[in-house]
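Complex shown without one protein chain; remaining protein chains in place.
A, B and C are the chain letters, set down in written order, and residue numbers restart from 1 in every chain.
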Amino acid sequence: MTTTPPVRLGLIGAGRIGTYHATTIARRLPEAELVLVADPADGAAARLAEPLGAEATRDSQALIEDPRVEAVAITCASTAHADLVVAAAAAGKAVFVEKPMAMTLADADRAIAACRAAGVPLQVGFNRRFAADFAAARAVVAAGGIGRPQLLRSLTRDPGLADPGGVPPWTIFTQTLIHDFDTLNWFNAGAGAVEVNAMADALVAPDFKHSGLLDTAVVTIRYDNGAIATAEASFSAAYGYDVRGEVFGSAGMVTAGSPAQVTMAHWSREGVWRPTVRADTVLFPDAYAAELASFCAAVRAGSAPEVGGADARAALAVALACIESVQTGGTVAVRDTDRVAGGVA
Amino acid sequence: MTTTPPVRLGLIGAGRIGTYHATTIARRLPEAELVLVADPADGAAARLAEPLGAEATRDSQALIEDPRVEAVAITCASTAHADLVVAAAAAGKAVFVEKPMAMTLADADRAIAACRAAGVPLQVGFNRRFAADFAAARAVVAAGGIGRPQLLRSLTRDPGLADPGGVPPWTIFTQTLIHDFDTLNWFNAGAGAVEVNAMADALVAPDFKHSGLLDTAVVTIRYDNGAIATAEASFSAAYGYDVRGEVFGSAGMVTAGSPAQVTMAHWSREGVWRPTVRADTVLFPDAYAAELASFCAAVRAGSAPEVGGADARAALAVALACIESVQTGGTVAVRDTDRVAGGVA
Amino acid sequence: MTTTPPVRLGLIGAGRIGTYHATTIARRLPEAELVLVADPADGAAARLAEPLGAEATRDSQALIEDPRVEAVAITCASTAHADLVVAAAAAGKAVFVEKPMAMTLADADRAIAACRAAGVPLQVGFNRRFAADFAAARAVVAAGGIGRPQLLRSLTRDPGLADPGGVPPWTIFTQTLIHDFDTLNWFNAGAGAVEVNAMADALVAPDFKHSGLLDTAVVTIRYDNGAIATAEASFSAAYGYDVRGEVFGSAGMVTAGSPAQVTMAHWSREGVWRPTVRADTVLFPDAYAAELASFCAAVRAGSAPEVGGADARAALAVALACIESVQTGGTVAVRDTDRVAGGVA
Partner (left out) sequence: MTTTPPVRLGLIGAGRIGTYHATTIARRLPEAELVLVADPADGAAARLAEPLGAEATRDSQALIEDPRVEAVAITCASTAHADLVVAAAAAGKAVFVEKPMAMTLADADRAIAACRAAGVPLQVGFNRRFAADFAAARAVVAAGGIGRPQLLRSLTRDPGLADPGGVPPWTIFTQTLIHDFDTLNWFNAGAGAVEVNAMADALVAPDFKHSGLLDTAVVTIRYDNGAIATAEASFSAAYGYDVRGEVFGSAGMVTAGSPAQVTMAHWSREGVWRPTVRADTVLFPDAYAAELASFCAAVRAGSAPEVGGADARAALAVALACIESVQTGGTVAVRDTDRVAGGVA
């Protein structure tokens, strides 16, 4: 019996999400091997790489070109994502990039085109697709269990807002709700978002609204199959993480996700109590492992990743339309999500 | 269209349960009419009857013989049940009797035989059979949804023990668990209880154990189809009423009942909280109405009530075996539940 | 002890909802007495009134003026509601009117002003306020349990659309979602709706869209306390009735309602299954009784009803803004809900 050798990964960006991915790669995934970590900050790459048995560099281009690196995981600041995807593709490396893949549709098109030209697989970090609850819901929808989708809902509520002053404008759309936009697109597969209406405000930290903070948002999306979706986000859920999805259709409904943490219940004079998903927990730890395992499998099989550049572009297009909707106060058309410079990835 | 006239009911016993039944009959059931209430206590019958538009008497035999009374609801002290059933049957009146129908198997046989001889319907107040949750569970079992029953569970936990000194010995078996014994017999329909092991104690009010109080009990029952059942009771659930049932079989399981009261949930920093069924609530109010409606329908149709004398006897036989099990510390055979003096009701 | 005499009610409109209310009044409410039913259709009033021991008339004005009638329940077609409220007020009768109280803000103002001038209590049939789940949720919100409301949701999905051709235009807003608008206003008490965006379509019965049918709708409402609410409706939920509410705030969340019917669960090789709320069920039967009991209590106490004319106007204002939003495709300001001709009821 021959065993598939692990995919040798280089990881760019040793921040919070990079640390989580690196640890998952090194500790949980026999199908992957962490060989190199790059981060320009003083000692950051080494601090992450060494305990995990990997090497470190400050130079992301060196990492990309290192012959030991088969595939690159891009987990640094979002603004650098698109350029790094293009660079990795140019070096012929498979690419896993955190969401959002790009900050503009032009950059998204550029990244997709580069990977397409190089013939390298490109996967985007929409990990909710790999969460058991959401995947089971999607499977029911895909099997026709709810008929034609008519009403959809996806929401993300994070447990806290540590530094309201440090949140870049539009983060709620480009970083948070982009998960929900992808989930909705995925649940309503085959349909495209047509128009968007967004209402948003700084209700958690109103003192920071003047600096562009929006911490609460509700988005309505109309799809070209008639379905209407709602996406909703808050940066501060007192009871902990809350990520839920719902698809209602002509033959039924699926629901997924719950802020309840375990099955334990405490029944007392006051009623019944259950713990919820705490702020100090990583949400969807198994989904993080599963998305990377799926990426490695696609790399080895030479097959298309389960969630690719076109998905990233489609979610981004909704996020950008939301920003325009907030700016204009009106309903905004979502730009054509099918046209990608140089073709479709 | 001719309308079925309401069944004219006389009710014996104006205590707590009698008051509840009388109010249900007068207020909620178009198919019943409360015509007479009997209670020997000074003014008790009148206090209950008058606001409900019924008449009152101190004399239960007068009520039984009153020509306006078609059917008798016996809701007085359990020790008087069997004699009143016999008397009502002798007067040719249909009988609804609260549980337990009798305190001895001989009395149960006598009551059953009297109703059989008189050709009057006899229904026993096992209201759990008319609770929507439990009826739905039973329907699944009856339809073969769980295959052959193998493990069963029924439990009753009441929300408080107001007067531990006033609880007659063996109440936990003859008054409380008798509901569970009937539920288990009903869930495991067609099978008979073979042997019983009971462990019981005074854990809620240990100071009253010397006076015969048992406030906590666990019973194991082996049935002649091999199934093994557990029944469990406590007189003091801090979180309120808790009545649940479970049937596990070769092809699956049904569960029914929950101490949670409403679907409302409060999610906060402390977790998620839901209210439970409070002590000041009547449990199964709809089941009380449904069992009386079913009784009236059987009276009008001349058909057998849904839960009759043989059911009451079968549950009593288990309760009496439990008492013997506690007394001897061993496993006790349940006396033949099929043999009824004069035949089977 | 003196007993409060029942409130003598006359009911106008013997259709489906009128029949339900009349039966509730006659059968379940000791605090009410059904004395007269009016309906212009041939024999309709008599067919409803007689089995309930009430009298019948074809003439609603005669009912209103009948000296035996203390209070009028208006349960006929919505277009007649406002005029009948005015007429009943002119006769000095207390008024219970089904939703919507009026079809225009001017009519709503007129009805409120008439009751105010006559000094008669006016209650509107928003029965969801009396459903145990929703009332418990509201109580948590009112007690500060979720802090300041930020995101709200209310949805109504009915189990079927029997006659798509017979649904008047805008029904989804004026008849269905008006419940949700009131629920949201009530949950977010003290705040007023500022602007509305509505997306709606005929997804259940697309063939009837040309005749004005809208059977699916999503509404976003911005309130003057910053909170953003979503209301959602469908006329055809395959799994049965689905009415849910959710309020998320600075300190937590409440959720209420579930399409699951009973606690019974069936666990088998296929997974776990529970029944849902069927189409042949009346939703919230206890809430119908509770709202009428509350109305009778207010009549007897001379106090303000729990849900009055201003509430009806506020919900109507949102519904009308939704219609304009669908017509214009944009976000629409909700007209001032505080200004009522002649004052505030």
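Rule of thumb we're sticking to: contacts are C-beta pairs under 8 Å (C-beta built on N, C-alpha and C of every residue); 3 or more make two chains touch, one makes a residue touch a chain.
Being a predicted model, the structure only gives us computed values, none of them experimental.
Student: With touch defined as in the header, list the contact partners of the absent chain among those displayed.
Tutor: Checking the complete complex, the chain left out touches A, B, C.
Student: For a quick check of understanding: of B:Gly53, B:Gly144 or B:Gly330, which residue touches the chain that isn't displayed?
Tutor: Looking across B:Gly53, B:Gly144 or B:Gly330, the contact with the absent chain belongs to B:Gly330.
Student: Which listed residue (B:Ser78, B:Gln150, B:Ser268 or B:Ser294) would be found touching the missing chain in the intact complex?
Tutor: B:Gln150
Student: Touching the left-out chain: which of B:Arg58, B:Arg222, B:Arg300 or B:Arg335?
Tutor: B:Arg222
Student: In the whole complex, not just what's shown, which of C:Pro149, C:Gly249 or C:Pro275 touches the removed chain?
Tutor: Missing-chain contact among the listed residues: C:Pro275.
Student: Counting contacts across the full complex, list the positions on chain A that touch the omitted chain.
Tutor: On the side of chain A, residues 3, 27-28, 30, 51, 132-134, 136-137, 140, 145-146, 251-258, 260-269, 275 touch the unshown chain.
Student: Where does chain C touch the missing chain, residue by residue?
Tutor: Interface with the chain not displayed, on the chain C side: 238-239, 242, 259-260, 267-276.
Student: Touching the missing chain, which residues of chain B?
Tutor: 147-148, 150-151, 157, 197, 199, 201, 203-204, 206, 216-218, 220, 222, 226-228, 230, 232, 234, 236-239, 242, 248, 250-253, 329-331
Throughout what follows, only the chains that are shown with their structure count from here on.
Student: So, comparing each chain's Cα centre against the centre of all protein Cα atoms, which one is closest?
Tutor: C
Student: Taking the mean of the C-alpha atoms as each chain's centre, how many Å separate chain A from chain C?
Tutor: Using C-alpha averages as centres, the distance is 41 Å.
Student: Calculate how many whole Å lie between the centre of chain A and the centre of chain B, each centre taken as the average of the chain's C-alpha atoms.
Tutor: Each chain reduced to its C-alpha mean, chain A and chain B end up 57 Å apart.
Student: Of all residues in chain B, which are in touch with two or more distinct other chains?
Tutor: 260, 267-269, 275
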